[in-house]
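Moving on, here comes subunit A:
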Amino acid sequence: MNNRHRGARSRALPMLAAALMGLAAGSAYASDNKIALIPGGPHPYFAPWEQAGKDAAKDFGIAAVDFKVPSEWKLNLQTELVESLVTQGYNAFGIFPGDAVGINSTVEELSANNIPSLALAGCAQDPTKVSFCFGTDVYNSAYLGTKALIEALGGKGKIVHLAGLLVDPNTKLRMDAVEKAASETNGAVTVVQHITDTDAQEAADQKINALLGAQKDEIDGLISTAYIPSVVAAKSLRNLGDKRIKLVGIDDDQIVLDAIKDGFAAGTMAQNPYGQGYVGAYVLDLLASGTCTVKAEAPFVKTPQTERFIDSGTLLISNANAATYKDDLKKITTEIQASFKDKYLDCK
Partner candidate 1 sequence: MTLSVSSQSRARPSWLAEQSNLIGLAVIIVLFWVLFTSLAPGFVSSFNLFALSRSLAVDIVIGFSTMVVLATGGMNLAIGSIGVCAVMASGYLMQTIGLPIPVAMALALLLGAFLGWLNGFVIVRSGVNSFIITLASASLFLGGMLILSKAQTFNALPPEIAAFGRMRWGFLSPLLFVALGLGAALIVLFRFTALGREILAAGANPRAAELSGVPVGRAIIIAHTLSGALAASAGLMLVFRLGAAMPSIGQDWLLPSFLAPVLGGTLLAGGFVSVVGTILGALLVTTLRSGLLVMQVGNFWLQLFLGLILLFAVMVDRYRGVYAERRSLGRKNPRQTSGRSA
Partner candidate 2 sequence: MRLTIEGIGKDFPGVTALDNVSFEILPGETHALMGENGAGKSTLIKIITGLYRPDRGRLLVDGRPVDFHSPRDAIAAGISAVHQERNLIPRFTVGENIMIERPPTRNGVIDFDKVHAEARKFLDMIDPSIDTRTEVRHLSVAQMQIVEIAKALSLEAQVLLLDEPTASITGHEADALFAVVRRLRDEGKAIVFVSHKLEEVMAISDRVTVLRDGRIAAAGEPISRMDRGKIVSAMIGREERVAEMGTRDVDRSKTVMEAKNLATSFGHKSISFQLHKGEILGLYGLVGAGRTELARALIGDGKVVSGELRLNGQVVTIPDVPTAIRRHKLGYISEDRKAEGLILTHPIRSNIAISVWRRIASKLGLIGRAAERRVAEPLVAKLEVKTPSIEQAVGKLSGGNQQKVSIAKWLAAGVEILIIDEPTVGIDIKTKTAIHELIGEITREGVSVLLISSDMPEMITLADRILVMSDFALTGTIENSRRYEPMSREIMGFIHAGAEAGHAAAATAHG
């Protein structure tokens, strides 16, 4: 699982595609906006944002689209970073909220200084001043993933849900989705335990191995809705040499992909971080330079957190589409970007 090299290899493809699109659009704006893409903290999931920002800056002629990371997963560090970037002249922000509500007071201040902001990859809790939330429909993704696991189990058995940081706004939604999918089998499939806070390497390693060690025979399936537990679970099952327990993970880490290939995992729910970064930057640039505003009655999706949600796309990777899933994601990104303006924005 070498995140750095993967980054390089995977950059080649989108660069090429983006260059084509940029030419097609032919409407490079020479805008002097400075846009910041800010995750909740250091985490491999957000790595593609850096490249997405560079591509968007090139394709849409934006002065700067920078990827700035707080040193730890702490809301006050993220808030401090945002406040400091405002001081440094950044005038548009794509933020993964460290806390769904905690972020709103910062966003309020940004909009008071008429600085637009978007919630990317994770939503802020309504009422919020973010223009809209553009990310994976985590609820839907977890639901589809659990359905895929139930299918792999043949419709019955006991499953354990490996979830991310409790402080992450999406975790609660994912836990509800897993419960809903399991309840639809009215008793055939039961959720034995939600193990939370496993989105850090050491905690994941310790908890997942302890779980498998202690309850290996009583579990039939694992649904992981966080990046790191998916990787650790794939490694542990391979180490155990156990193909009985089915695993459906999330994200497309090489170890998880290899586990699917070798039969230790049934599949994984891919998300579209690159698209979130790329389209996010594109929209923020339009909002910051005032050329467009968000349509009030745009076709947003309603979720438990917010009424203005746009899905950045998700799909199940299994043996069938393991080789081609990247192109499918690319198609999704280009479709969203191309149709975004007339679907969601009113522009001068």
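FYI, a contact is a pair of C-beta atoms (placed from the backbone, for glycine too) under 8 Å apart; a residue touches a chain by one contact, two chains touch by 3 or more; residues count from 1.
With respect to how the candidates were assembled, all candidates are chains of the complex that A comes from, given by their letters.
Every value quoted in this text rests on a predicted model; they were computed, and no experiment measured them.
For subunit A, the touching partner in this complex, chosen from 1 or 2, is 1. Within the complex formed with candidate 1, the subunit A residues making contact are 70-77, 79-81, 83-84, 86-89, 99-102, 104-105, 108-109, 113, 125, 166-167, 196-197.
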